[in-house]
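Removed: one protein chain of the complex. Kept in place: all other protein chains.
Chain IDs A and B follow the sequence of writing; residue 1 opens each chain.
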Amino acid sequence: MSARADILGKLGTAAPPPGTAEALLADPVRPAVAGDRVATFLTALALPASGATHERIGSVAEAPAAVARYLAEHALPPAVFVPDDPRLAADWSGFALSLAITPDEPAVIAWARLGIAETGSLVFETGPHAPMLPNFLGLHHIVLLPETAIVAHLEDAALPGPQPRAHYWVTGVSGTTDIEGQYIRGAHGPRFLHVLVVGER
Amino acid sequence: MTPAAPAPRVALFVTCLVDLIRPRIGFAAIRALEAAGCTVVVPAGQTCCGQPALNSGARDEAIAIARRTIALLEGHDAVVVPSGSCAATIRAHYPELFEHDPAWLARAEAVAANTYEIMAYLDEVRGWRPDTALAATATYHDSCSGLRELGIKAQPRRLLNHVAGLSLTPLKGAETCCGFGGTFCVKYPAISNAIATEKAAAIDASGADLLLAGDLGCLMNMAGKLHREGSPVRAFHAIEVIAGMGDGPAIGEAS
């Protein structure tokens, strides 16, 4: 007998009574997100466990100037990796642009589809114009997030319809406590996370 | 407490350790229960609740002991036990032993529903407060079975707060197991000792004169470790202090 038949035979494959799985989704038990979602999101983002910073800008067109300021503050040269993502269309001519991602990319730009107020998470999906690897290779991760795309809870992150290869949530900078429990930023992924919240100021 | 209410007839199950090692805990229990308006009976023929068998996996032996203990304790207004772990054995585990035996299950559940750890009974059921006194500083260890199986946490403190002159000082890690664990302490003595060593250090660091708890097994473990290490902290079952018997010999002091 195949392993599949054996295992499924032992377990049985009868469906659960209708509605029982759905009932376990009703009234999810979660921390309340009361008041201003944007403020809650930004508070969560700044918590030590997250360790991210942010700046509010009026439009995507203002992003290059904000990125230039950020890099200058961190004494970095004006060089970034910008993926071929139409949502990031702006005048990036002031930067040395990496054409392909390199293993030690200093700064990477990305677009987040959603922000989650509950946890300060950024929601990404892979797609033809949205590579995944750069968001983990860069030392500085600079993410554009529309203010209107900040939702309350993790449940709101789900993408309806067919799923992309990867749907992922980034909550703060890469960290580890693997040596003596001491918290270290930038274990493998980005050591810095900077969010540009795009919206009317 | 309404004076007109008839005195409840309470069966005291003293536990095998109290019977063997420290009878004055049993007498303190009687004194406190009578002060709280109870008529105390001590069913003759009581031995042990069967916990050592239960925790060793000897289910048949535990069932046999449970049957005769249930028969002994039935028919009282309440069963009161000066031990969280023995009370939990009757309250939480007896019914589990008879899950496939409906006749005995009903009897086990009836006794279980009526069985109380003594301080929970005095505080919650009787609403009683002591009017005893003892000038001392004490710290309290929450024994695990009582704490987690019966929810005993606030009751002893509420009673002890009414002992005039007694001040309670917090114990760091009061809810951390002392390493007794019944037969665990003799089956795995080195591990038990490592745990007890840390507990004794925490008790010493509390600065208290007295260590109080609600389980003699844990008290013997902690007091035995404290004494071996030369600590001046003395140990009593909390009911001894509550009943006004905290001025007598502490655990391990010859009477």
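Keep in mind that, in the parts below, contacts are C-beta pairs under 8 Å (C-beta built on N, C-alpha and C of every residue); 3 or more make two chains touch, one makes a residue touch a chain.
Note that contacts and distances are computed from a predicted model.
Looking at the choices "Heme exporter protein D", "Lactate utilization protein", "TldD protein" or "Pyruvate synthase subunit beta", the name in the UniProt record of the chain not drawn here is "Lactate utilization protein". Residue-wise, the contact with the chain that is not shown comes from B:26, picked out of B:26, B:95 or B:214. Although one chain is not shown, part of chain A still touches it, namely residues 2-4, 6-8, 10-16, 20-21, 24-25, 28-31, 44, 49, 83-84, 103-104, 118-119, 121, 126-133, 135-137, 153-155, 157-158, 163-182, 184, 186-190.
Against the chain not shown here, chain B presents residues 14, 16, 18-24, 26-27, 30-31, 42, 44-48, 50, 52-59, 61-62, 64-65, 68, 144-145, 147-149, 175-177, 179-196, 220-221, 223-225, 227-228, 251-255.
By definition in this document, only the chains that are shown with their structure count from here on.
Centroids of chain A and chain B (each the mean of its C-alpha atoms) stand 54 Å apart.
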